[in-house]
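Got a structure here, written out as structure tokens. Questions coming.
Removed from the display is one protein chain of the complex; every other protein chain stays in position.
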Amino acid sequence: MSIKVRYFASLKENLGRSEDELTFTRLLTAHEVWNCANPGKPLPGNSLVAINMDYVELDNLVKDGDEVAFFPPVTGG
Amino acid sequence: MSIKVRYFASLKENLGRSEDELTFTRLLTAHEVWNCANPGKPLPGNSLVAINMDYVELDNLVKDGDEVAFFPPVTGG
Amino acid sequence: MTIKISTQAFDPFHEVQSYQSTRLDNLGAIGATSIFIGTMRDFNENAAVKGMTLEYYPGMTEKQLEEIVIQAQCQWQLIDSLIIHRVGNILPHESIVLVAVWSSHRGDAFDANRYLMEALKSKAPFWKKELLITDQERWVASNTNGYKQKS
Partner (left out) sequence: MTIKISTQAFDPFHEVQSYQSTRLDNLGAIGATSIFIGTMRDFNENAAVKGMTLEYYPGMTEKQLEEIVIQAQCQWQLIDSLIIHRVGNILPHESIVLVAVWSSHRGDAFDANRYLMEALKSKAPFWKKELLITDQERWVASNTNGYKQKS
């Protein structure tokens, strides 16, 4: 199962990279994807999560080919 | 006591005139001013009244030199 | 605060832009601009309308508008505001009213603009007489309450 992970704004800056391409053999939640991609770095509590550009909860399951994005609260407008 | 009375919009059109200059010897309310200026023509119930360009109630007293105005509900904007 | 009664057609975008560039000196404080433009429709209450005459009460109209703006300034933090209202003979598509509010924050700009429009429609002495395409004339009876939810 191949997953694209994207990071934006302060999350991206803190991690020092904007995306990961990951391969898993079992179904994971979005939160587990973060933990596998960033071992030892807990996801900041106010982070937002999107799968394929729709907002989801952290316990949503990620499917093969999905794009998972993590980012801080939005501040546009 | 000299009073200027002004009429606007449909009230003016229905009366066929836009103002009256009236002289009274006693204190009158705005409503009495209307009745004296327009005998037999009751003031339409939704009319608004202003004295010297401020909204007032019908039972407000009118002073010498005041401008009393009667007009229908406003419809600007 | 600027209030204008205009006997001529006016371009609301030009008016706002020109006011902003010539009259406002603390542009860096402006975070939010809320603009409302009321335009003459070619229909009203199920009738086609081809023209309108807007009557007002010179002196009282300006006085009431000033009081409305002062009330808004007491309730919200505003940098400036501009109100232009058309009078006289008006054609469909022309602007009737412009209310522009400049503020640092959007809540103030939105709420003050809305307040100014509702207060203007309920307190400023203007009266509309419509000319229908049937050549019949009719006075508009009363303004609706814009805050009320439609069913």
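Letters A, B and C mark the chains in the order given here, with residues in each chain numbered from 1 onward.
Note that in this section contacts are C-beta pairs under 8 Å (C-beta built on N, C-alpha and C of every residue); 3 or more make two chains touch, one makes a residue touch a chain.
What you see is a predicted model, and the numbers here were worked out from it, not measured in a lab.
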Legend entry - Displayed partners of the chain not shown (whole complex): A, C
Legend entry - Selected residue (touches chain absent from view) among C:A9, C:L27 or C:I70: C:L27
Inset, instruction - Provide the residue numbers of subunit A that touch the chain removed from this figure. - result: 6, 8-10, 13, 46, 48, 50, 53-55, 69, 71-77
Legend entry - For subunit C, residues in touch with the removed chain: 13-14, 16-17, 27-43, 92-93, 104-110, 113-114, 117, 144, 146-150
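Here, only the chains that are shown with their structure count from here on.
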Legend entry - CA centroid of subunit B to CA centroid of subunit C, Å: 27
Inset, instruction - Let me have the rounded angstrom distance from the C-alpha centre of subunit A over to the C-alpha centre of subunit C, please. - result: 48
Inset, instruction - Would you pick out the residues of subunit B that each touch at least 2 other chains? - result: none
Legend entry - Interface hub residues of subunit C, defined as touching at least two other chains: none
